[in-house]
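Missing here: one protein chain of the complex. Every other protein chain is in place.
Up next is chain A:
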Amino acid sequence: MRRWWGGLRVAARIARRDAVRSRGRTALVATMVGLPVVAGVALMTMGTSALPTGEHEVRTAVGTSAQAVVEFAGVRIEGQDQSSGVTIWGDGDRDVPVDERAAAVARLVPHAERVVEVVTTAGSVRAQDGERAGLDLGATEVAVVPADAIESIAGGTAVSGRLPADDDEVALSVPWARELAVEVGDRVSFHPDGSDASLDGLEVVGVLDDPSGRGVWLSADDVAGARSASGSSRYYVLGEQPVTWDDVATLNEAGFLATTRYGLEHRPPSLAGETPSEHESSMVVLAAAGVAIGLLEVVLLIGPAFAVGARRQQRQLALIAASGGDRATIRRVVVMGGVVVATVASLVGVAVGIAVAAGVRAASRSRGEWTYPDLRVPWGYVALIGALGVLVAVAAAWLPARRVSRLDPAAALAGRRSDPRPHRAVPVVGLVLAAGGTALAMLGALRTSPTLAVVGVLLLQVGVVACSGTVVRLVGRLAPWAGVAGRIALRDAVRQRSRTAPAVAAVIAAVAGAVAAGTFVLSVDGARRDAYQPAAQDGTVLVGQSFFDPGPVGEESVDVSHDALVARAATLAGVAREHLPVADVVPVLAPLDQHGRTPTLVATVAPGQDCPYAPDGSLSEPVPADDRLCWLSAGGTVNEGFFGSPGGWAGSTLVDDGTVLRLLGLPAAQRAADALAHGHVVVLSDRQVWPDGTARVEGESFDPDTGELLETMSATAPAFVMPELTAWSLVVPPSLAADLGVAPEPVGVVATTHEVPTQAQEGAARAALPGSAFLAVERGWREPSSSFVGLIALVATVLALGATGIPLALGAVESAPDLATLGAVGAAPRTRRRVAASQAAVVVVIGTWLGVATGLLVAQVLVLARRARAAEVADVLMRLHVPWDVVGLLALALPAVAIGGAWLLVRARLPLVRRAT
């Protein structure tokens, strides 16, 4: 044992000193090990820091001093877990009118001193000078709070000013104050979504550092007056006594969800099962797969540095052997070289990673954001990542160490070639691994088994690397036909396989990674492009009004009378005409029931035509890409044009006599328009066509406040199937609307244009729109990833060049006697450059081509895996899209750059051999 420690001590000392002496190699290895550690630690720390905990979570959830916040759920609740957010829903509806809910909560929590209703609604805020903010950035959450309770409820602290105390006062969060460029004393106006009303002249009295994420805090005496369908009410329980588990159970029984200060501070055992779901398990496996493949890539990339280091150390290691060091001692010296550098790199990487996370958090907080409430370092994971960094270096150093430990000390000391011959079985094993790995990976991909696929990919890559030495030997047989420089380079590559093979492996790793990633990304993009379904021809514009059931805000309410809707549509059309190069403009009609509300209309699925659903609601088997009805109903992602998913706007139903569809300019739109003109109803799928060729349209209208079913309706008409329909899920002719008892009313306009509007024109039109209006332009499919593919190609080139450079530098040194001999027999000075360039060519050409082949195989596995686990329409259409420009660039330009670099960086003068004295 003591001898083992003695050997380890010596190995560590030599490794430490060598690391300092060989700074270039040390820096390279440290960078390769350190960068992934930096990225891993930074991401892990930011991820952990983003989780709300402790005081921050309590303040975010229940404000400064409220005991609980309660929401009405409408059904009995079996139990709820505040930690995980999991709720177990019970049986039995619960009905409490909205006006009575605050009183109901007060009754259920008798020790509450006060129950305060807070309305949270979405809308946009404008600075008084007209500068607009909010709408384009998503809904601004606005809390309307009674003035005398706001201090207990608002969880933020005032950066400047104070909390609002009067009806015409408002406090803004830091990001929103910055967005609007307002400060304390300025005035803003607020426009709730779904309403024409606005609150003008609100004085900004405070800027809040608010963890709740709400943009605006308004105080109002009449909070109930701010209720709307687009908002929600919460009930804050104020008082000294905590809201206990028993209180929560009582509230749950009555159909209320409660988040309590007591509950957050005294967390119960999780109600959620401890067993991760199948989806979570597969995500873990996929993440582990990514890590495993990434680690293998790093091992292969830094392998040459250790292989070359071990070769350079050969004489030194032979001296250690002569001094009594055995094979284990020699292995330890080489491996310790990796451990020492990787330990320092990992420690620095951990520190830098934490610093990066701290910097990101500081920058985020300085913008008033609460994305990362506290800097929390997950030390366990950080230590694991650091240890992985060291492990990678040990793995990379192990093979060179094992190889050099079998050296012949006498030969090494005499300066003779002492490379142990590679085992004959290595190429056979490599071939078996590569073939078996490919088969396994394909099988895993097709059987949706990520574990199998990952193991296959790893084996494939290891197999190809194991074969690389043999490929070098086979290529070496071309030597007799090569020129002098090429012959020397080829023979040198074969003879010195212990430095050639790792370099080839590193180039394989870099190129395979780039080709696999680039091909996969391009394949995803290609599939999305194939699956992309435009809503209309390019340049078509939709201008619409957010049109939910309007409720009162302040004193005013949305006027849904026919005249008001027509006037509003005319305004929208006017904006389009003024700011955009429009040609034709037609109104978009939506069905409104007799209460002025948009009913939910669906074309029912015919008997026996249901989509194949799994128990969790997802599709249980891949369905064709054009069966968008199933994809949509299963919550799958569809790739479609500018109007978004059906149902996302003004209901999902269009009332049209063919005018609007014809204007969309889609290939099938003309026939659909004709069908509409003949009284057909346009549906998405054959599944909605009943055996008699009709579609059954059914509708329901609900009271938005009580959820009460007000009205049902149904009608039948001949069906016309238009799978390309994306803007609406159903288009009914006016005759069917009449049968259903709904009135077509204008809710927006569709316009064709002479040319696709510019971004500037679109921006100007948006700015001119009223508060709750929106505008969208169909611009067709836009390629998103070309820069990404280019970037990974660049990274691969740099990595491959780095991996090639070290062995080439060593090769140049080791070739000096041969070159001197060449000089002595009359070779021209540039022969040295030719030899160096040829050496580079051997390594890079073999590595690049094997890397391209490996990368394409891996990409094919990924594509198959994605297709087998289709989660979006595009996945069904996945096929291999090879980025030939990038592959071509790598296959030709990388060798060219490496050869050119070697030519330029090597001095032309031939060396002279002199005796060391």
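Keep in mind that, in the parts below, contacts are C-beta pairs under 8 Å (C-beta built on N, C-alpha and C of every residue); 3 or more make two chains touch, one makes a residue touch a chain; residues count from 1.
Keep this in mind: contacts and distances are computed from a predicted model.
Per its UniProt record, the hidden chain corresponds to "Macrolide ABC transporter ATP-binding protein" from the list "Macrolide ABC transporter ATP-binding protein", "Glycosyltransferase family 4 protein", "Hydrolase 2, exosortase A system-associated" or "Ferredoxin". From the set A:A322, A:A383, A:V798 or A:L892, the residue in touch with the chain omitted from the display is A:A322, counting the whole complex.
Contacts to the hidden chain, counted on chain A, fall at residues 2-7, 9-10, 13-14, 16-18, 21, 315-316, 319-327, 329, 408-410, 413-414, 915-917.
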